[in-house]
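A single protein chain has been omitted; all remaining protein chains appear in their positions.
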Amino acid sequence: MLRGQQSWWFEKAPKIISTATIVGPLEGLGPLADTFDVIHPELDMNEKTWEKAERLMLNQATQKALTKANLDSSDLQIYVGGDLLNQIITNSFVARELAIPYLGVFGACSTSMESLAIVAQLVSSGAVKYGMAATSSHNATAEKQFRYPTEYGAQKPPTAQNTITGSGAAIVSLQGKGPSIEAATIGKVIDLGITDPFNMGAAMAPAAVDTIIAHFNDLNRTPLDYDLIITGDLASVGHPIAKELLLKEGVPINQTCFDDCGLRIYDIEQQDVQAGGSGAGCSAVITYGQIVQQLTEGKLKRVLMVATGALMSPISFQQGDTIPCIAHAVALKGMGVE
Amino acid sequence: MIYFWAFVVGGAICVIGQLMFDVMKLTPAHTMATLVVVGAFVDGFGWYEPLVEFAGAGATVPITSFGNALVHGALTELFDVGWIGVISGIFKVTSAGISAAIIFSFLAALFVKPKG
Partner (left out) sequence: MSKQKKKTVTKYSKSNMSSTEYQSFAKTQEPPRTVLKNCLMAFLIGGAICTLGQGVTELYMHFFKMTSEEASNPTVATLILVSVILTSLGVYDKFAQIAGAGSAVPVTGFANSMASAAIEHRAEGLVLGTGSNMFKLAGSVIVFGTVAAFIVGIAYIVLGIGGH
C-alpha cells in the first residue's frame, strides 16, 4: 500500500522466517563474530579465484537459509539478489544453482534492503508465498574491479572504507514466525557532487538523509518510533555527516540510537580498516545476523535499516563523473510487538 | 658519504611523491607519471647526471631516473645516428629494468596466487 511518494506500508506484514550469514576472516575477527553463522578462515575459501569464493559464500548463505527454514528451493517462488560485480555475475551463478524464479538487482551497497523490500512487497501482495532476498560482497573482488590489484601497494587515505567479505540471505513469508517487515521506503538517486571514490561515506550520507526524512514524512513517524535507526555503510566519515544533516533539518535523530553497520562490523581502533566497513554484504550480514537475532529475542522492538549505496562504475569516476548514491530503508518489527 | 646522500636525496624525492599524494590528492598513477616526466625534463636540461654523481642510488632508484634513462637513450642515439635516434634509442638504457619487471612479474604470476 503506497504511503506518500516513496513508501510501502505492508498491511499484511511479511515475516523474516529464516536468515543466514557467511563472512570472511577479517569480519570473523571483529566484534560481531559470534553473530555470524559461518566464518571462513581464509579469504580465498580454498577456491581457485576470488570470484568463485564470493559465489561459494552466497551459495552457502542461500542454502543455509533454506535449511534453517526447513524448506527446499522448490518451495520458493522468487529469489531477488544482487552484488557488486559487473553484471551481478555472482548472483547469476547462484540463481542458477537455486533454480528459483530470479530477479537480479543492482543497488551497490544498498542491495540488501532493495532486495528485501521487493521480496516483502511480493509476499505481502500475494504474488509469492515464499521469497528469498540475498546479497554478497568480497573484499578482493571489489578491490580488483573498482580499485587496484589486491597486492598493489597503494596507501589508503583515512576516508577509505574496507569492503567486507560477507554474504547474507533472508527468507520471507506471511506464514511462519519471525520479525516482521512493516514498511519500506524506496530511495531516489541523490548526487551532491562528490567525486572521490575513496570517500564514499560523504557521497552516500545525503542519500541516507533523504530516504530517512521521506520515510518519516510518508509514514508519519519520528525517530522515537524506533529503538534503532542504522545506516548501511556510511562509516566514520559519512555517519557523523548524516547525523548533522538530519539535525540541521530538525529531525531529532539523537532521541534514539543512530548507528551504522560499517562501524559495527569492525573494531576500527584495532583492525586496519581506515574509516570502517562497506560493501553490499555489510548491511546484509548485520541485519540478517545481529539485528534479526535481537528482534527475535525481544532486545529490539523496532528497527529502521537504511542501506546506502554508491552507484558509480569503475569507468564513471575515471571519466571525472560524480558519484550518484541511493538509500533504501526497511522498517522491521520484533516478534510479539504490537 | 655517498650512502648518506643516497639516503637523503632518495628520501627527499619520495617526500615530493608523498606531498603529491596527500596535499595535491593525486593518485599513485598520476604521481608516478608526473615524476617520470620531471626526471625526463631535468635530464633534458642536463641536471640529472650531476645528481647521480652526487647521490648515487638516491637518484637512480626513484622512478624519476626512469625518465632520465629514457631521455639518455634518446639523446645518445640522436648524437650517434641522427634524428631517427630520438625514436629508436628511447628504450636502450632502460631495457634492463623493463625486461626484468616483465620477466619476474610473469614468473610470479605462474607460481603465486594473490593473498588479498
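By letter and in written order, the chains are A and B; residue numbering begins at 1 in each of them.
One rule holds in what follows: a contact is a pair of C-beta atoms (placed from the backbone, for glycine too) under 8 Å apart; a residue touches a chain by one contact, two chains touch by 3 or more.
Fair warning: this is a prediction, and the values are worked out from it, not measured in the lab.
Taking every chain of the complex into account, the chain not shown here touches A, B. Taking the complete complex into account, A:V209 is the one of A:A117, A:A142, A:I181 or A:V209 that touches the chain left out.
Within the complete assembly, A:A154 is the residue of A:V38, A:I89 or A:A154 that touches the hidden chain.
Residues 48-51, 144, 148-159, 191-194, 199, 202, 205-206, 209-210, 213-214, 216-217, 220, 222, 236-237, 240-241, 244-245, 248-251, 272, 275, 338 of subunit A touch the missing chain (whole complex, contact as defined above).
Residues of subunit B that touch the chain left out of the display are 2-3, 6-23, 28-37, 39-41, 43-44, 56-58, 60-67, 70-71, 73-76, 78-79, 83, 85-87, 90-91, 96-98, 100-102, 104-116.
Note that only the chains that are shown with their structure count from here on.
Remark: subunit A and subunit B have CA centroids separated by 45 Å (rounded to whole angstrom). Listing the residues of subunit A that touch subunit B in their complex gives 43-44, 50, 139-140, 149-151, 154-155, 196.
By the touch criterion given at the top, residues 21, 25, 27-28, 113-116 of subunit B touch subunit A in their complex.
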